[in-house]
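Encoded as structure tokens, the structure appears first; notes follow it.
Removed: one protein chain of the complex. Kept in place: all other protein chains.
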Amino acid sequence: MRSPTAILQLICPDRPALVSELSGWVAANGGNIRHADHHTDADAGLFLSRIEWELEGFGLPREAIAPAVRALATRLGGEGQLHLSDVTTTAAIFVSRQDHALVDLLWRTRAGELPMRVPLVVANHPQLQAVAEGFGARFVHVPIGPDNRAEAEDRQLELLAEHGIELVVLAKYMQVVTPRFLERVNAGGPHRVINIHHSFLPAFQGAQPYHRAWERGVKLIGATAHYVTEELDAGPIIEQATVHVSHRDEVDDLIRKGRDTERLALSRAVRLHLRRQVMVYRGRTAVFD
Amino acid sequence: MRSPTAILQLICPDRPALVSELSGWVAANGGNIRHADHHTDADAGLFLSRIEWELEGFGLPREAIAPAVRALATRLGGEGQLHLSDVTTTAAIFVSRQDHALVDLLWRTRAGELPMRVPLVVANHPQLQAVAEGFGARFVHVPIGPDNRAEAEDRQLELLAEHGIELVVLAKYMQVVTPRFLERVNAGGPHRVINIHHSFLPAFQGAQPYHRAWERGVKLIGATAHYVTEELDAGPIIEQATVHVSHRDEVDDLIRKGRDTERLALSRAVRLHLRRQVMVYRGRTAVFD
Amino acid sequence: MRSPTAILQLICPDRPALVSELSGWVAANGGNIRHADHHTDADAGLFLSRIEWELEGFGLPREAIAPAVRALATRLGGEGQLHLSDVTTTAAIFVSRQDHALVDLLWRTRAGELPMRVPLVVANHPQLQAVAEGFGARFVHVPIGPDNRAEAEDRQLELLAEHGIELVVLAKYMQVVTPRFLERVNAGGPHRVINIHHSFLPAFQGAQPYHRAWERGVKLIGATAHYVTEELDAGPIIEQATVHVSHRDEVDDLIRKGRDTERLALSRAVRLHLRRQVMVYRGRTAVFD
Partner (left out) sequence: MRSPTAILQLICPDRPALVSELSGWVAANGGNIRHADHHTDADAGLFLSRIEWELEGFGLPREAIAPAVRALATRLGGEGQLHLSDVTTTAAIFVSRQDHALVDLLWRTRAGELPMRVPLVVANHPQLQAVAEGFGARFVHVPIGPDNRAEAEDRQLELLAEHGIELVVLAKYMQVVTPRFLERVNAGGPHRVINIHHSFLPAFQGAQPYHRAWERGVKLIGATAHYVTEELDAGPIIEQATVHVSHRDEVDDLIRKGRDTERLALSRAVRLHLRRQVMVYRGRTAVFD
């Protein structure tokens, strides 16, 4: 097993010697860097850094690292986040009736590919109860519609609070989430909701994308995993995948192939997020993989 | 070398026994089928067929095959086209200033990958003269703009007529072609103009797609080769390709990677067209590859 | 839902008019062809054909079609097989300790992607009992080793007979199967055992392929789904898939990525097999997709 690490993600205005300053700070505290990746966006004048170092032998006590990181970020005029790799993220999965993304996420979690715990599955339909419970998650059916959206979201937020949820994965959850819901979920930290979009964004937005792709006779279809923001389908893209199709594929073949790209893109995105390899700035992501 | 073949492409209303009737017609004339591929679009009630048979030993004389095919198609209430594989298609390539697609097409033609002759390159800029002439093509500079579009197109059409052009490939030709131009080129037969679109259609239409893709932070970019129809960028898609990009790629990296996908998608589309593996119906294609 | 079809797969010596003869036979019996695909291997002098037609309205009664197909094949000096699409294939899955391929196959079967029934999972280890039973399959633990191979295989063959198994899928079954076992399973028809090989054949055969791939620093790893024949890892290839890796991937990342390619390649291969889109000749396959 790999030994536990601390992961620092920092965004600040670019200026000389930042790499040296950050790695110097780690070294000064006795940390041994395992990975370090940096990116400068010259247009934006921004510096992004992800540094991962061994917890073992690090000079600061666990509980002191986060405050120290905040002080460091403040000194640099930016924002920093700390994650300890031995702290498992607690996630909820939201679904409707389709189970392909749910099964894939739960299976990968059980197989150790996704460093998270999934105590809770929330659904606006009752069908997937057995699947969720088969993997040991609590399944809660929260019907939702135009008439009860506010109350239903209140119930969802209660459930998230009850389970200490830090990440919500919309795994083919066929309902919009409101700005108010997002704001409440992201109160604990930014970018805590990930969605899988049934298309290669920005293409074929809206309903029945596979029907429209079929009519247009496209030769590739795709899927896009992204953070959810207030603007529908415009959140920062984490991962995209495509697959070849042909005139021999009927609409239901496109749907089947689409499912494969959806679950691959979503599980990769969740893994990148959980390992803190994704940084968001100016509506886009840097993915340090 | 493969021996020459006749290729029949036929679209007609679907009904029982069409495969038998078509292959029976070939057999009755002594033809040996090398490839046969059929597709039924149940929604449209259409039957599409591509049959390729050896010319050697075929009972009908060369010049009698096309009329016989027309009679057969009429009898089936559809439309048929005949192509003899030893008749090389004569093509013109239209370009502006970028040479990547042009060089790729000319090199593949010389290498024997694309069964066509390219006697003519037409450009609205003068820069690519040496490239075209280096591959033995005539280069004609026809400046075109809002003020002289009609006259410039007349000049282009004259050149096409002079060289007996049967296929026009828009290889990063950064000008729209008018309905009138299309109508005149397609007078000799349908779908004679192929374009490479700098995007994974239907995404990022319009100017500077790579800048917009960069801003959006997409993780894949693509290109689309399609037949040109009157509606801009909505012609039947022949081939699409994508390539991965990351936050480390600047806009000019996206442009460089885009060039690779563009030339791959375009050359594949031209090859499929030349080998008569593409059939168009209801605004989409069936590609028998 | 698509209406049921009959699928004829035929291999015979090539000669003129075979397409016409086959499609004429279907038409003469009132069949409406939905798909027809043919391939000629000129070197081998062989003709391969797959024809699929609507059962509805076909003139021969169900039970008379197979004998008629056999007579037809004999007349052409070849071999024919008939499959009716509304007859679901009964399959057994053999596993050891890894569950990724098993879960994928069972989930896809339940989701309707794989037209088969899986009443039986056989394992040489006990760990996957709950997984198999969760999907409604009987799980039988048959320990096997150098000392009891013959008896263990007898037990396996008994189980296959008891459940009327027509297809055995080795889904990360880490034991060799003997020529005797193969012969017995294939007694009911050829090519009834499919395996997923942990490598992009013919590369890195043998034990610990991911370790060897890592040492060599390859940039792509892959997986190969193939029919099992007496010669180890040399059976006809049905499907292959690859995925990019980098120096940042540790051996266990390669294993994780390998699992994804394995299950994708295997499920595609099984689907192609079940839909009778695979034909085997001279140690290789033609895949009519």
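All chains are identified by letter, namely A, B and C, in their written order; residue positions are counted from 1 within each chain.
Note that contacts are C-beta pairs under 8 Å (C-beta built on N, C-alpha and C of every residue); 3 or more make two chains touch, one makes a residue touch a chain.
The shown structure was predicted, so the numbers you read here are calculated from the model rather than taken from an experiment.
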Check each of B:Ala68, B:Leu84, B:Val103 or B:Ala234 against the chain that is not shown and name the one that touches it. B:Val103
One chain is left out of this view; which of B:Arg62, B:His141 or B:Arg248 touches it in the full complex? B:Arg248
Quick one: say which of B:Asp14, B:Glu79, B:Glu113 or B:Asp154 touches the chain that got left out. B:Glu113
Residues of chain A in contact with the chain that isn't shown? 16-21, 23-24, 26-28, 30-40, 51, 57
Those residues of chain C which, in the complete complex, touch the missing chain: 39, 200-204, 215-220, 222, 236-242, 246-248, 283-287, 289
Footprint of the hidden chain on chain B, which residues? 99-100, 103, 107, 111, 113, 134, 248, 256, 260, 264, 289
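Convention: only the chains that are shown with their structure count from here on.
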Since chain B and chain C are copies that touch, just let me know if over half of their interface numbering is common to both, same, or not, different. same
CA centroid of chain A to CA centroid of chain B, Å: 42
Could you say which residues in chain A touch two or more other chains, in rising order? 248
